[in-house]
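Sharing a structure here in structure tokens format.
Heads up, one of the protein chains got dropped from this complex, but the rest are sitting where they should.
By written order: A, B and C. Residues from 1 in each chain.
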Amino acid sequence: MIVTYRTQRKVRFQHCDPAAIVFFPRYFEMINSVVEDWFEDEVGASFNQLHMERRTGVPTARIATDFTAPSRLGDRLDFELTVDAVGGASLTITITATCAGELRLRSTSTLVYVDMNTGKPMPWPEDFRQRFEPEHNTGKPA
Amino acid sequence: MIVTYRTQRKVRFQHCDPAAIVFFPRYFEMINSVVEDWFEDEVGASFNQLHMERRTGVPTARIATDFTAPSRLGDRLDFELTVDAVGGASLTITITATCAGELRLRSTSTLVYVDMNTGKPMPWPEDFRQRFEPEHNTGKPA
Amino acid sequence: MIVTYRTQRKVRFQHCDPAAIVFFPRYFEMINSVVEDWFEDEVGASFNQLHMERRTGVPTARIATDFTAPSRLGDRLDFELTVDAVGGASLTITITATCAGELRLRSTSTLVYVDMNTGKPMPWPEDFRQRFEPEHNTGKPA
Partner (left out) sequence: MIVTYRTQRKVRFQHCDPAAIVFFPRYFEMINSVVEDWFEDEVGASFNQLHMERRTGVPTARIATDFTAPSRLGDRLDFELTVDAVGGASLTITITATCAGELRLRSTSTLVYVDMNTGKPMPWPEDFRQRFEPEHNTGKPA
């Protein structure tokens, strides 16, 4: 599976702790914003459309992250998102952030597509699924 | 190893997203605050003492979290922290949050004790180590 | 008008910037949390009841804040909330934070009671209004 999405984030004052490095919860805001931009730019629905119009959500069920080197105020982080596996209502992705080629974090998370009114998982729409699996869109759940 | 620390957090407006459930990066702020209180209440150094007086830090090197059920505005979360393993400069802990007995998250993280000036790992002070391993204080690295 | 509510907040790692003092947007999270606790403890409706059950909200229409001295990691802040004025659908309050008697901030804000579905202002419920103006209802100052 070779879906890759790239975007950049600047390490801002608001991200940094008293050691002047990124406070790790702020990385998760960045990671969420990368998923948000990917949905809007590539998957085909903005988070406003997902949440407000379709009344669906993509909560994170599991996320595991290695922080391999600290990031400092002013650093430009190159984020890369790759799809690992697509299930009936789930999606597993890996996001990395590097700065000038140095790996800063690698995070693998599983999102679930849910009906916001009931909180229950629901199948991915077919057009989303096609964007998740561009190469071999076999509908085979991972 | 049976070090356990318990504390409570209220799910506040600032933690909640447009679905009125906790936005997952906010959980990591709560998790960090639990570690902060544990250091102050049990380990023997507040984060102010750690960072400002000793010029040390405890950055998170790895964290893996399962979110098993959503938390809603106003929920009281019971957090429980357990020490899993103590290394020369590292510490692995598991934190759970439950609400009225229902598991909301289970998170395992590895912290590293570092010199804030150099960013290099350094051995845990002996008094910290004793608080991490109260039962069998053998100094045996995990 | 003599409604006063008091509560305390600890300056946490998550509040502090690379200068190891509170980053000012974090003060507004604390201020909001003070209003939230005041509603739950004294006014008679938690934010969950307000937002989820009554489908109302209390957005901030205006807030002016003087930051008179910096707050540092580990400081205990004493917050005090006083009602300045009550309008048909609005409420003006002043919140101060002090640490060991030193004023850290003084903030005056105007909240508006709104219907969350329409976003339109609506009159305060009579029981709320009585808690805002205790001395010309029951006369008993809180």
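In this section, contacts are C-beta pairs under 8 Å (C-beta built on N, C-alpha and C of every residue); 3 or more make two chains touch, one makes a residue touch a chain.
Please read these numbers as outputs of a predicted model, since none were measured by experiment.
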I'm checking contacts with the chain that's been left out. Which of B:Val35, B:Leu73, B:Ile95 or B:Val114 qualifies?
B:Leu73
Candidates C:Ala61, C:Val86 or C:Cys99 - the one touching the absent chain
C:Ala61
Mind pulling the chain B residues that touch the left-out chain?
13-14, 16-20, 23, 25, 73
For chain A, which positions touch the chain that isn't shown here?
12-14, 20, 29, 32-33, 36, 46-49, 51-52, 72-74
Tell me which stretches of chain C touch the chain missing from the display.
18-19, 21, 23-26, 28-29, 32, 51-52, 57, 59-67, 70, 116, 119
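The definition used in the following text is that only the chains that are shown with their structure count from here on.
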Could you tell me which chain's Cα centre is nearest to the average position of every protein Cα atom shown?
B
Chain A and chain B have mean C-alpha positions lying a whole-number Å distance apart equal to 24
For chain A, residues contacting two or more additional chains:
18-19, 23, 25
